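One chain of protein is taken out of this complex; the other chains stay put.
Residue numbering begins at 1 within each chain, and the chains themselves are lettered A and B in the order written.
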Amino acid sequence: MGESSLKDLIGRLRKLDERYLYSILAALVVLFPWIVRSVRWIQVVNFFFVYALLGLSLNIILGYAGLFQLGHAAFYAVGAYTTAILSSRYDIPTFWLLPVAGLLSAVFAILISRPILHLRGDYLCIVTIGFGEIVRIALRNDASSLVFLSKIPGLQFLEEKLTGLVITGGPNGIFGINRPAILGFTFRQQWHYYYLFLAFVVFTVFAMRRLENSRLGRAWTCVREDELAAETMGIDTVRVKLLAFAIGAAWAGVAGNLYASWVTVIAPESFSFWESVIMFCIVVLGGTGSIPGVLVGTVGMVVLPEILREVLLNIQQWRMLLFGAAMVIMMVFRPEGLWPSQRFRRQLELAKEAVGSE
Amino acid sequence: MGQLVQQLINGLTIGSFYALIALGYTMVYGVLKLINFAHGDLFMLGAYLGLVTLMGVVVNLGAPASLLLLLLIFLIVMALVAGIGIVLERVAYRPLYQAGRLPSIVSALGASIFLQNGVMLLYGARYRTYPEEFKVIVPDVIWEIGGARVALIQLLMLVIAALLMAGLYFFVQYTRVGTAMRAVALDHDTASLMGIDVYRIIMLVFLIGPALGGAGGMMVGLYYGRIYFTLGWSYGLKAFTAAILGGIGNIPGAMIGGLILGLIEALATGFVSDAWKNAIAFFVLVLILIFKPRGLLGERVAEKL
Partner (left out) sequence: MALLEVRNLTKRFGGLTAVDRLDFEVNDGEILGMIGPNGAGKTTVFNLISGIYPPDEGEIRLNGQNLLGLRPHLITEQGIGRTFQTIRLFRNLTVMENVMAGRHCRTRAGWLAAILQPQSQQLEEQRIREEAERHLRFMKLYEQRAELAKNLPYGDQRRLEIARALAIDPQLLVLDEPAAGLNEQETNELMQLISQVRGSGITIFLIEHDMKVVMGISDRIIVLDNGKKIAEGTPAEVRGNPRVVEAYLGKEE
């Protein structure tokens, strides 16, 4: 059967001396901009990097801690808009804003997640969708739209302050964001950004690996498995869940900073529910909780459509339709994702066995 | 004062649309503990199918435009959407019942995207209108009550919605099949031990829910005159809010939740701010889930610690 010979091939690939494979891979990755000289494709890979960061950040919340989060774009937006506003208005260098973006996203995440931590799976999902939409609407409406609040007795002074007040730039967003600059060098070309983003992704993968196998990582897994048992075994589940949200959000905020300084123009529509869906699918379709899974998922959700666009030009119209169908088909035939984490695969195998024996 | 009454009436009208859609969400969730993300798009399909059928029958076939014909077309549209609902369950949901929550969510999202873009490809990305010809079916009569203006069409929509909801309520409360549905919603295993065919019930739920949603869609089309392929998204999430407000899984709850949400939205549009009206609806959703996740009439949803 095709399925098993593919598995054989992958098995053999995996057994090949890992270091050999990794060196080749590393060389390819480092030399990529020189090998593929097309600006367009380097740009595509840059998109891959940004979404990989977002996927990895969501993986902490969704994959490790098992918290259903379908509003992740909100954290991305906080980081991006913080960078955009402070950079375009006060001319602060974007690199300095990296920690600011991360910190603000984390604080925001803690504030909004604290009241909803007690919710069960699906409900948490819906609340996060709600939060995501509220953030997007707020960004689109801008501060001036809050003028109606001055109708409340006692708040008349707001009318003067809020009329015409522009913070987020409304539906058109913000332009003129500074490009990142360090020691006199400004990142301008796509291939400059390529190495910058690559460095971030490599660091992120490295850090995630360590988190995964740490005391905190184990705590997340326990909370995901059985929250009551985890709490009774001495794990502060509230703290652990808040940390998941905070760290996941901080990273998304950092991704937002990088994105803003890359495209230099941002608008609310880049942070819509659809974006959250993409991130969610990257994690689940790739393999929930698995780092290679998230990377593969990002390839599938971001790079593949671009490749298809080149190869099958007239597919454009049908792109989204096929996308939706592909999502359904993928889940029906491989619910554990493309590169599942060891745990999840075992869980599903045993679930299937249980059904089979009924 | 007239403003208030006006908004109240508008609110009830919008509310009954939300209620019809919310019923679909709540029934599916009650029986499967699954959020049917594609449900809003089934509602949207109802709007488009209604348009297409009306056009086909009235404009192309030249059938006399009458109230009876309209009601007949309602039934046809409901049946069509119900059929699609069943296919949806079979293809996108049933294979995943054992696989856990996450794959089901992604599959539902995928189905939603598929339906939305399918409609966009078939009928275009711009909005479509329910043609003027239909005005003869429901004459543009408007009454003045207490300083507010009530249109005949509004009244008609309210009546149809009320009939549908009453019908569902009696079905669920007083028939054997309805009781079986409530049993399955409580506990699959026990229900099947009692001799209930759980899959049959699930199919039934995917028949009734989408049918009601489809009816709602056609009503929205007739009422507002303008439909677009993202209708499912904008109405869907709010209808889901309504279902949660009333207590998800609870059928009378969905009806009440829909009406209340419609009222909140109308009052927000009239007295607060149009730009923020969706955000206010979501805010209501968030508040309910934080403080009273059961909703007004529903079940426990928070983790016990």
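Following the convention adopted for this analysis, a residue touches a chain if its C-beta (ideal position, glycine included) is under 8 Å from a C-beta of that chain, and two chains touch if they have at least 3 such contacts.
Fair warning: this is a prediction, and the values are worked out from it, not measured in the lab.
When the whole complex is considered, the residue among A:L97, A:I177, A:L243 or A:L258 that touches the unshown chain is A:L243. Between the chain not shown and the residues A:I174, A:L216 or A:I266, the one that touches is A:L216. From the options A:D8, A:E159, A:E225 or A:E269, the residue with contact to the chain not on display is A:E225.
When the whole complex is considered, the residue among A:I61, A:I235, A:A255 or A:V294 that touches the unshown chain is A:I235.
By the touch rule set out above, subunit A reaches the unshown chain at residues 207, 210-211, 214-219, 221-222, 225-226, 228-238, 243, 247, 343, 346-347, 350.
Quick note on the criterion: only the chains that are shown with their structure count from here on.
Taken in their complex, subunit A has these residues touching subunit B: 62, 68, 70, 115-116, 118-123, 125-127, 129-131, 133-134, 137-138, 140-141, 145, 148, 227-228, 231, 237, 273, 277, 280-281, 284-285, 288, 317-318, 320-321, 323-328, 330-332, 335, 348, 351-352, 355.
In the complex of the two chains, the subunit B residues touching subunit A come out as 29, 33-35, 91-92, 95-96, 98-107, 109-118, 120-121, 233, 237, 240-241, 244, 272-273, 275-276, 278-279, 282-283, 285-286, 289-290, 293, 301-305.
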